[in-house]
Every structure is written in structure tokens, then in C-alpha cells.
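Quick one: structure below, then a few questions.
Complex shown without one protein chain; remaining protein chains in place.
Order as written gives the chain letters A and B; numbering starts at 1 within each chain.
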């Protein structure tokens, strides 16, 4: 997509300094700017770059006074950072939601329905009795099973697999390769040491405004529902086991795993590669550090936990700093023993 | 699928108390029961819920005597839990194996064969010289390379990729997005500091009754075979490297990684996010804790190991409880030093 500087200034209610007919088709970092790109300068620390940038234009504040000659054009706005994020959002919106129509071949069972503004890519698959809302975008190689419901304005990226009976809200985004509703990992040990599969007949419910990362897996419930509450943001390669509940506006970073039937509160922040055992509850506003293992209930809201078997992060760091010096500590004990 | 209570009672050899023509189409937890669902009551602790449940019917024991009025219908059977699991299995069976036939467009090389009772979804792909057994279900976007063999009654879920020369047994289930037979991670360092790819020409053999989780990856052997023995159950997002052997009826939880050429014994249980280095052997019936790292052979069967560099779990927990109190321990040493 190409825009003239005049068009962009109109969108941002700003003023062009330079040739308003110049065309840009890309947003650049100011330090990496190249012709055809537009950048912004909001932080004084980056001022030097505006004198060197190759960008065609830079968005700056009303009040910006250059201290040296500038070779690029300027678009002056009230707040350069806000202006730029407006542009970012407009750009992302255009890119993601501009797709409309049904590409062929695609598979859509006649018992299913999809609302207006649909995009269904070639090689997308929708099974029986599905109800898909308005403005839903379904990318290539998406597989949607039977009896699935998807709300309005949700984007399902390439290669996502959504299993039978999953319910997904509105304004969600499911990133490429994610698997929603695969069987929970449930096996009953038999007397001969083998395992029998426990049928997994529940589903997954994902509420509105949820983001699910690339190649993340969310298992269906054994019975009932695995539940991802509204506004939760889940990164790539995360494992959510059967019957887990993830609270509202909780953020879970990459490669974290949550075991079966655990309930994570609202507004929690879980860093990367953390692990949470099954059948526990984590209070609201808990922060869990990277690589941290949580092995029991967290009942007090607002704590920050860290460690292989987690405890309070400040206490952990004190213990860990002594751990690093254990050889010296041991030497001091030897010394004491000698002097007895 | 819809059933009357009379039909269900006939399946379970039980008796209906209430209107046997009522229809149910769903299995519910008793505490979450809604009209149209059927639940069970096996554990006395849950008795209160039978007086409140919205379920249309509840499966109870012959001997159950309500202490209050009940508004739902009952199906009385010998053992309520057994009855319910029978129902669960029948339900899961119906859902998973009811698919039959070939949807179009699908790709099936003319040199390959598939037995009776086949389901091949639209957009499934089967390469050259494959031999696929009876009652095998192949879901959408499954990619099967050349020279692959698959036994009877195996289910290959959506988006699974099975690379050339893989052999999969009977009654296996491969969950969505799993990759079977990708190249092992083998690179020979060159004098200039670059790496040369070591060709990976082996395959993967998966024996009968194996379950492979969603988005799990199993690499082919450099030469020979990566081997998953019968009855092994592998969860989501697990990494099995080239030439690994996973023993019979061994269970591996999510996000665990097993490095090249290691051999895991039979009846082992490996918790989530564990890691096992390459070229070692783990004895039968070993239990490995969550987030545990195994860096050397485990020769005695039946041990339970834990820790970043694992040792006996009881010893680990003793050390870790002192680790938590290292600041106090350090204070005691300071105290002793002062008093000298």
C-alpha cells in the first residue's frame, strides 16, 4: 500500500514540511530508515538519527526544532509517538483485515454458516454445524472440526487446527499452527502396566479479545470446558492442558506449560518456560518468573515467585547469591572446624 | 448424537426412573449439568449436586437412596462410575470413528493403498508407495510422504506431517500438528567454523497403541530407526530426537525433550518440561520429575529423580529446603565466626 505524505498528514491531522506528493509504502525505525519509508522521532535520545536517516519522511512533534539541516521531509503532529502508533494500527488493520472473499478450492460443509465480510482461503476446511460470525478471516490450511462456534472479527491464521465443539469469542486472533481442542492427556493405568485412553469429551472455550500464539496447544477438557477468559494473551509454543482455566487479562509467555485442571487467576503475568503442576489455583495478579516451577496453590494475590520449586523472588535471589558462593561458605566452615 | 434415556438404559443394562423418552445429547459433570445432558453420581461427596443439577438425567447406583426430592430422571445401574465410563467410551468411539469416506479434493498417489473403512478428509495428502491399513482415519491437512506404512485402526488428526519411510502401528493416535520423521539435528563442524548438514536417512518406527501429542516432533534416525515402543503415551510439544528409543508403556508429559540416541526404558513416567541429554540409558520404571535434567545413565530401575541436574528426589528436597534457608545458615556461620 502506498500513501503520499499529504494523505498521511490528513489521517494524522498534521502538517507536511517538504514535498507532500512524495510516496511512502513502509514504516521504518528512524535509525534504519530507507527511501520510501516513514519514521518517527519522539524520544530526544534518538534526535541524532533524524540528521542521518534515509527515510523519506519523519513524524515529529509540533515543537521539534532541528539543530542541524535535515534532508528528509517532516510531518508535524501534536504527539509524534501517538501519531506513529495511529499509523501502525491503521497499517496493521489494513494488512490483516483487507482479505475478503472465498478462494477455491476450500471446503465448507453445507450445514455450517459464516457471516458477512468472510475471508476463507484456499485449502481452508470447515466441518459440520459450525457457526462463524461476521468479518472472520480464515487463512490457508486452517482446519475447523464439527460444531465449532467463532464470534465476529476473529482472525484464524494459517494452519490452525480447531477441534470439534470449540467455542471462540469475538476479536480473537489465533496465530499460525496453534491447536485448539486436542485430546487431553488422560490415561488410566491398567493392572498389566499398560494404559487405557480416558475419553476426552469436553471442549475449549475461548472468550473475547484473546490472542493464542503460534504452535501453542490447548487441550479440550476431559468433561466440561478448558476455559481461556477474556483478554488473555498467550504466546507461542505454550501448553494448556485439559480443564485448565486461564483468568481474564492474564499474559503467558512462550513455552510455558500449565498442567491439567489448574486455575490461573486474573491479571497474572507468567514469564517464559514456566511450569505449573496440575490441580492448583493461582491467585489474581500473581507474577511468575521465567523457568519457574509452581507446585502448590498461590493463595495471596499479587506475589512474585521464582525458582525451580518457586518461592518469593526476593528470598530466592538471596538464597541464589549464597548458592553461587557455596564453595567459600564451605571454606569458612572448614576454617571454623580447624580452629576448634 | 441424540439418545433417549431408554436407549441409554438398554446400553448400560439399567433401569430408568422418570420419562424414558427424554432426549440427551451430551455428557455433563453433575455440578455443571444443564438440560439435555446426562451426568453420574458415584462419589458420596458429590451427593448434594444431584438435588441441584440441571442435567436431564443422572446415572446412579442401584442402591442410591435420595435424602431429598430430585427433579431429574435417574438411570439406575450396578456401578454408576463404570456405567458412565462405558457411556464415555461409546461416545468418544462414535465421534472419532464415525467418519468414513473420501472427501474431495484429496491427494492419494496411485501407487499407494488403503484398507476398508477409510476416512480421508479434503486436503489430505498421501505420497508414493504407502500402505495404509483398515479403518484408518486421516483428517484434513495431513501430509504423508513416500513409503509410509500405517497399521489398522490408527487415527491421524488434522495437520499431522508424517515424513518418508515412517512406520506406524495399529490402534495409534497421532494428535493435530505432530511431526513424525523430520530430519535429525545433525551438523558436522567445518574448519571455517561453519556446519555441514549430516544427511539423515533413517526413519521413525511407532509400534501399536501409541499416542503422540499435538505439535510434538519426532525426528528420524540418522541411520536406522527412532523407535517408540508399544503402548507409549507422549503428550503435546514433546521433542524426541534422532535415534531415541522410548520403551513400552512409558508416559512422557508435555514439553519434555529427549536428545539424540538416548534410550528410555519400559514403564517410565517422565513429567513435563524434563530434559534428557543424548547417548544415555534410563532404566525401566524410572520416574523423572517436572523440569528435571538427566545428564547421565540411570542404571537402577524404579528410582525417582528430580532437579536441574537430577538426583534422588528425597535428597533433592532436603537440599532444596536448606537452599531456601541459606541466608539463615550464612548468619549462623557469621555468628560462629564472631564468637571465636
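Structure notes:
Rule of thumb we're sticking to: contacts are C-beta pairs under 8 Å (C-beta built on N, C-alpha and C of every residue); 3 or more make two chains touch, one makes a residue touch a chain.
Predicted model only: the values in this text are computed from it and were never measured.
Within the set B:61, B:164 or B:287, the residue that contacts the chain not displayed is B:164.
When the missing chain is restored to the complex, the residue among B:49, B:171 or B:185 that touches it is B:185. Only one residue in the set A:95, A:113, A:190 or A:299 touches the chain that does not appear here, and it is A:95. Across B:210, B:241 or B:270, the residue that sits in touch with the chain not pictured is B:241. Looking at chain A, the residues touching the absent chain are 27-29, 32, 85, 88-89, 91-93, 95, 103, 105, 121-123, 139-141, 157-159, 173, 175-177, 209, 211, 213-215, 231, 233, 235-237, 249, 251, 253-255, 266-267, 272-273, 290-291, 307-308, 320, 323-327, 329-330, 333, 336-337, 340. Hidden from this view is one chain, which touches chain B at 105, 107, 123, 125, 141, 143, 145, 159, 161, 163-164, 177, 179, 182-183, 185, 187, 193-195, 197-201, 215, 217, 219, 223-224, 237, 239, 241, 255, 257, 259, 273, 275, 277, 291, 293, 295, 308-309, 311, 315, 318-319, 322-323, 329, 332-333, 336, 339.
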